[in-house]
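Only a single protein chain was left out; the remaining protein chains are all shown in position.
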Amino acid sequence: MSDLLQFVFSGLTVGAVYALVALGFTIIYNASDVVNFSQGEFVMLGGMSTVFLSAAGVPLPAAAILAVVITALVGVALNKFAIEPARNASVVTIIIITIGASIFLRGVAQIVFDKQLHRFESFSGDVPIEILGATILPQSVWVIFGAAVIFTGLYLFFTRTLTGKAVLATANNRLAARLVGINTNFIMTLSFALSAAIGAVAGVLVTPITLTSYDIGIALALKGFAAAMLGGMGNPFGALVGGLVVGLIEALTAGYISSTYKDAAAFIVILAVLFVMPSGLFGRAAVNRV
Amino acid sequence: MTFLTSLKQATAALALIGLASSPALADIKIGASLSQTGPASFLGDPEAKTLKMLVDEINAKGGIKGEKIELVMYDDAGDANNARTFATRLIEDDEVVAVIGGTTTGTTMSMIPVMEEAEVPFISLAGAVVIIDPVKKWVFKTPHTDKMACAKIFGDLKARGLTKIGLISGTGGFEMSMREQCLKLAPEFGMEIVADESYGPKDADMTPQLTKIAGVAGLQAVVNPGFGQGPAIVTRNFRQLNIQVPLYQSHGVASKSFIELAGAAAEGVRLPAAALLVADKLPDNDPQKPVVVGYRDAYQKATGAQVSTFGGHAYDAFMILTEAIERAGSAEPAAIRDEIEKTKGYVGTGGIVNMTADDHMGLDLSAFRMLEIKDGDWTIVE
Partner (left out) sequence: MKNLSPKSITLLALVALVLVAPLFFPSSFYYRVGTLMFINGLAVTGLVILIGYAGQISLGHAGFCGIGAYACALAPVHLGLPPVVAMLLGAIISGALAYLVGRPILRLKGHYLAVATLGFGILIFMVLSNESWLTGGPDGMQVEDLGLRDLLKSLGLSVPAAQVWYWFSGLVLLLGALLALNLHTSSTGRALRALHDSEIAARTVGVDVAHFKLMAFVISAVYASISGSLLAMMNKFVSPDIAGFLHSVQMVTMTVLGGAGSVFGAITGASILTALPQGLTVFHDYEHIVLGLIMMLVMIFLREGLVPSLIKRFSRRQG
């Protein structure tokens, strides 16, 4: 019993990170139909900027906030200089652009920062909390709690604010949104900023647990993308479920079956789900444009 | 085409005549292909920085017998196919007289056929024993083998009377190779491997694997072959789960940054390591002391980063190579190779190197020290 709980704690911690990355994918996808493969680099920038700002003497909370702002600006710049000029290009063309962007950002990071591993102190110490014989680190609670806050905040933003509704409208039908007077360019900028900021927050929360370095983005983008597709691209709730499910499958497979093939198990489940539900768990059924 | 070929042959002939007529050394071009980026950048980065630093140092002193050294270095990003291409480029295009590199066993193994065919001496910085066993005429290596690391750990376990061992290893080349050596070596030391788990190179949490290991009845110690962030996370998770048996890390944990990354959880962890990590703590009469202190201070001054044993491997390779060139009095690949093989009593960061025709590494188990982390610092276990 305590073993199972331990695996679940592990799965939730890791899954929360995947969910945040998947959420980043989803927000940008909704606003622009772009799948942004440099999403993982936002997580890296959040963690690495915090490390280097705090090493430069900025207090940790301020460094973290500054890191999130910097990353959001990078997101805006990415949209402005790489995505907007390529508007209406084909899906693969834009995928290659975002892959180029991720190589570029990694290249910048290895020069501006370095190629070593880094970490900063956990927010509330490292004394494990014991629950029914299983343990969880306070930082894991921060990660899970942080993810919950972000998802709730986004839900309120999308359903209660005019700007949020404008984002949803743009996601549904870009042309129609423009016709009713929504500034879709602003919506895109906002989405990239938001998505980058969420990635950066994930980076800040998770660095004390997983450590960070200039190249952590690839693996995260891969898992986050898979999680987003599992949940159904374009659905924030799907991103949450997709992320948690991938995290839990990995942890449970490692615990009960084989740690060697735990990543394989996640992908097998994703493949199986897609065979049955070709638009993911909560995705909109694909609309065929003729 | 024939015109070009004959032109090239003519220039080559001229160059040869030039060489033969002047007894002094020609320009010395040394090549390197390292994994400065990619999954092994944690190893390749300090190696590359070390080589750059040493080349600057030696040239500032006037080079080898007045000849400056030129370092041609490429980044293979840890990809075997890239490494092979760069090896070909170093040999065919840059025409270097010797090559240092192969950060990982995979890149090294893909470069070896090129070096053997071109008959150019090659000093690898990778761990696995297959690089030098069986002996290849032109291939040498400076790091200890993973087999030795295992033997050192098992020796220490045996001395403590611990025999039921849980293994948790990464799935990278370094870790998988060491895991295999440990499995092979276990019966020799009377060790019983009671658990054998693994984790991916970028995994964030290893509590499921450790929970499983801790659940094995009679577990007496856990060994973690790994490098990069893996060992730090394993160590933290190990303490989080409050597992009450000794934890052993491998020689892949090779710099002070491990203690920083693992924090208080690192207390009591043991690992086999080169003298470089404990430069200060060596007794003054230790022959390695001046070498390791010198390299550590120079590296930390030049880069501002913590010294690591991986950089030390590059240091040893460069020193063995330049000393061989100096002894040979010639920059002919064959002459250099013969002198590398004759390396005797070279005191390096990894230990004291005595090469022979049958041993192209020249280190024995005494090169490793068993360390334990106490109060956030290394201590030598006697």
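Some observations on this one:
So that you can tell them apart, the chains are marked A and B in the order they are listed, and the count of residues begins at 1 in each.
Convention: contacts are C-beta pairs under 8 Å (C-beta built on N, C-alpha and C of every residue); 3 or more make two chains touch, one makes a residue touch a chain.
Note that the structure is a prediction, hence the values are computed from the model and not measured.
The undisplayed chain touches these shown chains across the complete complex, A, B. The chain that is not drawn here is touched, among residues B:Pro46, B:Gly101 or B:Gly173, by B:Gly173. Of B:Met109, B:Val234, B:Ala324 or B:Ile340, it is B:Met109 that touches the chain left out of the display.
If you put the missing chain back, the residues of subunit A touching it would be 35, 82, 85-86, 89-97, 99-108, 110-111, 218, 222, 225-226, 229, 233, 260-261, 263-264, 267-268, 270-271, 274-275, 278-280, 286, 288, 290. Looking at subunit B, the residues touching the absent chain are 1, 4, 8, 37, 74-75, 78-82, 84-85, 88-89, 91-93, 104-106, 109-110, 113, 117, 128, 130, 171-173, 176-177, 180.
The criterion applied here is as follows: only the chains that are shown with their structure count from here on.
Subunit A and subunit B have Cα centroids separated by 36 Å. Residues 3, 6-7, 9-10, 13-14, 17, 110, 114-117, 119, 126, 128, 135, 137, 206, 209-211, 213, 215-216, 219-220, 251-252, 254-255, 259-260, 262-263 of subunit A touch subunit B in their complex. Within the complex, the subunit B residues that touch subunit A are 36-39, 41-42, 45, 171, 197-202, 204-205, 207-209, 211-212, 215, 228-229, 232-233, 236, 239-242, 257, 260-261, 263-265, 305.
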